[in-house]
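A protein chain is absent from this complex, but the other protein chains hold their places.
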Amino acid sequence: MATDTRLPVAGRSRPRRSGRTRTPVGRWLADHLVLFIGILVLVYMFVPIGYIFALSFNQPSGRSATAEFESFTWSNWTSICEPEGLCDSLRLSVAVSLTATVLATVLGTLMAFALVRHSFRGRAASNLLIFLPMATPEVVMGSSLLAMFVSVGLDGALGFVTIVIAHVLFCLSFVVVTVKARLAGMDARLEQAAMDLYANEWQTFRLVTLPLAMPGIVAAALLAFSLSFDDFIVTNFTAGQSVTFPIFVYGSKLKDFPAQLFVVGSIMFLVSFVFVVAGELWRRRRSIGLG
Amino acid sequence: MSAAPVPAGPQPGSETARRRGWGWLLLVPGMLWLAVFFLFPTVQLVFTSLYDPSGSYEQGYAMTWHVANYVDAVRDTWNLFARSFLYAGIATGVCLALGYPLAYAIAFKAGRWRNVMLVLVIAPFFTSFLLRTLSWRTILSDQGPVTSFLQTISVLPDDGRLLATPVAVIAGLIYNFMPFMTLPLYASLSKVDYRLIEAAGDLYSSPFTGFRKVTFPLSLPGVVSGTLLTFIPACGDYINAELLGTPKQYMVGNRIQAAFLTEHNYPLAASLSLILMALVVLMVVVYVRRAGTEELV
Partner (left out) sequence: MADRNADLRLENLTKRFGDFVAVDDLSLTVPNGSFFALLGPSGCGKTTTLRMVAGLEDPTDGRVLIGEDDITHLRPYKRPVNTVFQSYALFPHLTIFENVAFGLRRRGVKDYQQKTRDMLELVELGGYGDRKPGQLSGGQQQRVALGRALINEPGVLLLDEPLGALDLKLRRQMQIELKRIQTEIEVTFVHVTHDQEEAMTMADTIAVMNNGVIEQMGAPADLYENPVTTFVANFLGQSNLVRADVIDTAGGDVVVDCHGQKLRLAASRSHAAGRSAWLGVRPEKVFVAASEAEDHTGVNVLTGGRVTDVSFVGVSTQYLVATPWGQELMVFEQNTGRRPAFRNGDEVDLMWAPEHTFLLDADQDAHAGLMTPEDIE
């Protein structure tokens, strides 16, 4: 047994029957190295967010805002809609994402239920068809959709409807996979218990299955919304003359780049962050009872 | 075992959990969507790729079963394919190298900060992908802090650049696809019983051996789905190459995009798309076979 030179590490220190003796510092480092690397990676992921926040307060001297930080101003935050088309593009993006999310979540949840709860011929083929869109590079999906829209004479009508069609398509597989995982992890005995306690099929679904599947469905919907809201590549092929927010950003990089874009970026971050934190707190309060 | 054989058939209960009947009807609307907007366009893309390339978007194309489109596509763009897979491969490898410690730290080391760290992994990605990539362009620019720092410590020559180099493009790919790697890894690792890792420490004594023999094999499903979710979109990406690179770093996605949207050369674009899709599916299948994971979705 090694001589006890272990540093009293806060929390769990795990005695190890290793023959080697480590110095306290070396041991502490080894114990925390992974955590340290993890935090570094997290910091790396936040670097551009910091930039976006900083530049949202920048008062650019020239017309383009991508340059260095020059002087501080609040004015970008008070004039978000000033750049022409910016707020229209946001409105379109929200409308598209909400529509696509609802459609993809409903269709995908139904599919997940069918796949997990029912047996039928052609399950393997169905699984393959659901998997394929995820294995298809976005540029291929976008281009093939555009080619189809053009060939059926929709090239004049590209816009809201075609964008939604495309977004539902690439969100669908992710919804199915997410809800399926939740359903598969659910104890089938809970539904049997409900049936045993005089709930018929519909009541069992409404009172037990749906509430238990809900976290998976909500997670799938959030995933679909964020995939849809942020999508550029597929949208670029299917949008025609319509301008969603990512298309607006892409267009702006070629000409003047309004600093308000950074404001929108910051707000997106803040809103989603608050959303996620609130959801987490809510979940934590409820989960005390969920074990 | 004394007398009771292990049931050879399905376990009791599976029969009721999966009912036969009309349940498959739930699948119909979603499947129709996939068939009409995914299968049909893909089949159509096959036809488009065989059109006579001398036609044009305005005048229409003639169907001549022009298989030579593929030959032309490969001849002109094989280096783009090679570059795409190289960049995506490197990015996937680095994502795994960075994402694994992160996922491991969240799963086993974060304690009560676990959920906070998980939120922090996802949070940056609620900000527009394009905005984040554009801010990397600023950070990596010639006057930016990273370039200056690397020049100061002589890693980069004084006239060296980061932006417009393969390094910048790959860094962008790594950055943008990091959560696609981290989250499946975390999902897989969080299911691993930490006592198994402790038992490995107890039995093998070397943490590295314990990791190699116990932790890593148990997290393999997460590794497989994480690498797939990173590699597939990275192969087809063209935004990073466009915003952080120059035409010298362009990937096959840039070419497809240009062929479709600027040149309107549909036969070429279609054949490029199909080659890309076929190669990706082929690699996925080979990889999944190798990794020995059956269930993908």
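We call the chains A and B, going by the order they appear; numbering starts again at 1 in every chain.
Methods note: contacts are C-beta pairs under 8 Å (C-beta built on N, C-alpha and C of every residue); 3 or more make two chains touch, one makes a residue touch a chain.
These numbers come from a predicted model, not from an experiment.
Colleague: Considering the complete complex, identify which of A:Leu40, A:Val152 or A:Leu197 is in touch with the unshown chain.
Modeller: Reading the full complex, the residue touching the unseen chain is A:Leu197.
Colleague: Among A:Val102, A:Val150, A:Ala184 or A:Leu212, which residue is in touch with the absent chain?
Modeller: Candidates A:Val102, A:Val150, A:Ala184 or A:Leu212; residue touching the omitted chain: A:Leu212.
Colleague: Provide the residue numbers of chain A that touch the chain removed from this figure.
Modeller: These residues touch the chain not displayed: 187, 189-190, 192-200, 203, 207-208, 211-212, 287-291.
Here, only the chains that are shown with their structure count from here on.
Colleague: Let me have the rounded angstrom distance from the C-alpha centre of chain A over to the C-alpha centre of chain B, please.
Modeller: For chain A versus chain B, the centre distance works out to 15 Å.
Colleague: Contact residues on chain B for chain A in the complex?
Modeller: Against chain A, the touching part of chain B is residues 13, 16-21, 23-27, 29-31, 33-35, 37-42, 44-45, 48, 98-99, 101-106, 108-111, 115, 117, 119-132, 134-139, 143, 175, 178, 198, 201-202, 205-207, 228-229, 232-233, 235-239, 243, 253, 256-257, 260-261, 266, 269-270, 273-274, 276-277, 280-281, 284, 296-297.
Colleague: Help me check something: in the complex, which residues belonging to chain A touch chain B?
Modeller: Listed in rising order, the residues of chain A that touch chain B are 11, 14, 16-20, 30, 32, 34-35, 37-39, 41-42, 44-49, 51-52, 55, 66-68, 107-108, 110-111, 113-120, 126-127, 129-141, 143-148, 151, 165-166, 168-169, 172-173, 176-177, 180, 188-189, 192, 226, 230, 232-233, 236-237, 245-246, 249-250, 253, 257, 261-262, 264-266, 268-269, 271-273, 276-277, 280, 284.
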